[in-house]
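The following block contains the structure, expressed as structure tokens.
All protein chains but one are shown at their positions in the complex.
By letter and in written order, the chains are A and B; residue numbering begins at 1 in each of them.
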Amino acid sequence: MILLLIALLQVKAPDAAQFVGAPHGVALQGAALERRTMEVASLLRCPVCQGMSVADSPSTVALDMKAQVRELLARGYTEEQILSYFERSYGEFVLLKPKFRGVNALVWVLPLLALLIGVVLVSMKLRKLELVDGD
Amino acid sequence: MPFAIGTWLACAAFFSFLIAGPANPFLTIANPPPDGPGPNPLLQNHLLMIIHPPMLYLGYVGMTIPFGFACAALLRGRLGHSFLRPLRASLLLPWIFLTVAIMLGGWWAYEVLGWGGYWAWDPVENASLLPWLTATAALHSAIVLERRGVLKGWTVTLVQATFLLTILGTFMTRSGVFNSVHSFTQSSIGPTILAFLAAALLFSVVLLALRIDSLESDGRIESAASREGMFLVNNLLFLILTFTVLIGTVFPLVAEAINGKQMSVGRPYFDAMVVPIGTALLFLIGVGPALPWGRGTREEILRATLPPLATGVVVAAIGYAVGVRNGWTIVTLLFGGYAAHVTLKEMWLPVARSGTSALRRGRRRFGSYVVHAGAVVVLIAIAVSSTTRTSREVRFSRGDSASIGAYTVTFLGAEDRAEPHRQSTIARFAVTKNGRAVTTLAPRMNQYATMREPIGTPDVHSTLAGDLYLSILNVDVAQQRVALHLIVTPMVMWIWIAALVMGLGGLLALIPVRRTSVILTQSAAKGKDLEMADSFGMTS
Partner (left out) sequence: MNRPVLFIGTAIAAALIAVLFVGLGNDPQQIRSPMIGRPAPAFALKEVGTGQTLDLQALRDTPTIINFWATWCMPCYQEHPVLIDNARLFGSKVQFVGVVFNDDEASIQKFLRERGSAFPTLLDQQGKTAIAYGVGGVPETFFLDRQGIIVAKFSGPMTTDVLQANLEKAIR
């Protein structure tokens, strides 16, 4: 049975192209590639660590993920494409910076809303305290 | 006072119950875990691990005392000087512990975790920061309360929030609900602590609602463009910061409760949100103390606030000249220089006016400015160290060299060492700086019998200008090969030093000034309050 299944074929690992299409960006190399690799890897969560990013973690899976990021950037994939490639297999969990989308938009909006309300409240309080003065 | 003691005893009773019942440490475990003996490997490696937890514990538990005073003030419906002084002192002491503990935690992470950073916005790191933020806000609003007799209800709210956040932090650490670097403290007491948190929240809210109106102000503020106006802005910013960190930390739970999807809120989020607020607070450290109390003329205000700008520009220009390019870091340097100028001037003025005796009499004020000076340096050091660090990953065979910044690192060889609890592989590197031998660093890779992945221990060469940090990614003793992460981070040491300075400043402000030399403000003269407090030995 097993022998039947094994054919002499080209080794082919799953590739990002199957899932996110052709690269949309410019192929990077040299120092720019290294810098972008660290930048993009710092947006990905290492799945076996505790909240550490792929850029920071020395664990084996994080090193592989970082190598994958480097390869994809070198082939011209954009940050967005790379992030959605990882999101596809690991879920939203892998994105350290939540996308402004659906429920997750709240995490960006709520602090700003709080700031707005706070500014209004503080200026009202200040006016009230100044008014007590009688002028 | 009986109300305060009652509150403390209620808290003590709960935690005694916890130890006696749900979290009884003397029970035998039905299925002893394979890693039973000794703490988690990450906790075995460093001296700081002995100091950091008790300090944090003192900070956390200590916040129960001001909470007791705040509740007592509400129950009595009065917040006079007799309560304000012990409230302030009992808030400041745990604040000092918490300040130092947070710094020690960051230092430990830096020395042990191997990624070259000190703060990852981990849920439990955030849990330690949250009460620190509200306590700092409360220390500031208490000053306005003391000076102007306003913000009574507000100050009490902040003190209550601080205590509640320590309980929330305890829940975060011990419940196992959060994915955290502190997961090694999980246990099954989550529901019990949550019930206590709910009860304490309910108690605080109802008490506030019932009594806050009886506390309301007998004072006033003359102008928004005054020091007291800036204190209000300060409080707003600290509160927004607290809210942002809290939302970011618990949001994965919120999202999962709503749409059932697991998501993460990590460093990129917190950096984006917190950096602008932190920078604005740095601006206030400068502008606040420069503004006069009460109503100043336009000219007075300009005269006080404009000259330090020159210092700020100079500091920012120096930063630019040595290669700082990040926009936020430049702004931090500008505001930092400004704040440093104002702080030093405020520290120096009383001395210039009446000699060193001013330091003894104005110790509390002087201490506060020492804290500010420390905070300015911490913020600058954080901005500079996180935006100007350089890192490389290099594969070495024995004898290979690699350079990073002014340093050259040469791989001398790797060896295995067996210890009873672990197998270590130690790689040795000779370090030279501008051609001169500096030191030898020996980062390790440790394999513990109980862990799935090996754990690295980095080695660091620290100087005031910056650190060289070596962390092993992969090592092969047979082939004498190693893959190494090299990081050069400027100014890291300043964070540890300046945070200690903040703690020392707090201590200076805490040590009571002898009664005869206290300049009594108007509200302090309310005799009855003073007598009562004296009879409990609460005043100095």
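Keep this in mind: a contact is a pair of C-beta atoms (placed from the backbone, for glycine too) under 8 Å apart; a residue touches a chain by one contact, two chains touch by 3 or more.
Given the structure is predicted, the values throughout are model-derived calculations rather than measurements.
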{"item": "Omitted-chain contact residue, chosen from B:I5, B:A198, B:L302 or B:I511", "value": "B:A198"}
{"item": "Touching residue (missing chain; options B:Y110, B:F171 or B:F270)", "value": "B:F171"}
{"item": "Absent-chain contact - pick from A:G25, A:G91 or A:G118", "value": "A:G91"}
{"item": "Missing-chain contacts mapped onto chain B", "value": "168, 171, 175-179, 183, 190-191, 194, 197-198, 201-202, 204-206, 208-210, 212-213, 250, 253-254, 256-257, 262, 452-453"}
{"item": "Residue numbers in chain A that touch the chain omitted from display", "value": "1-2, 5-15, 18-19, 47-48, 60-61, 64-65, 67-68, 86-91, 93"}
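One rule holds for everything that comes next: only the chains that are shown with their structure count from here on.
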{"item": "Touching residues (chain side chain A, partner chain B) in the complex", "value": "38, 42-43, 45, 48, 50-53, 56-60, 63, 91-98, 102-104, 106-107, 110-111, 114-115, 118-119, 122-123, 125-126, 129-130, 132-133"}
{"item": "Residues of chain B that touch chain A when the two form their complex", "value": "113-117, 120-123, 150, 179-183, 217, 220-224, 229, 232-233, 235-236, 239-240, 243-244, 247-248, 251, 254-255, 258-259, 261-269, 272-273, 391, 453, 456, 471-474, 485"}
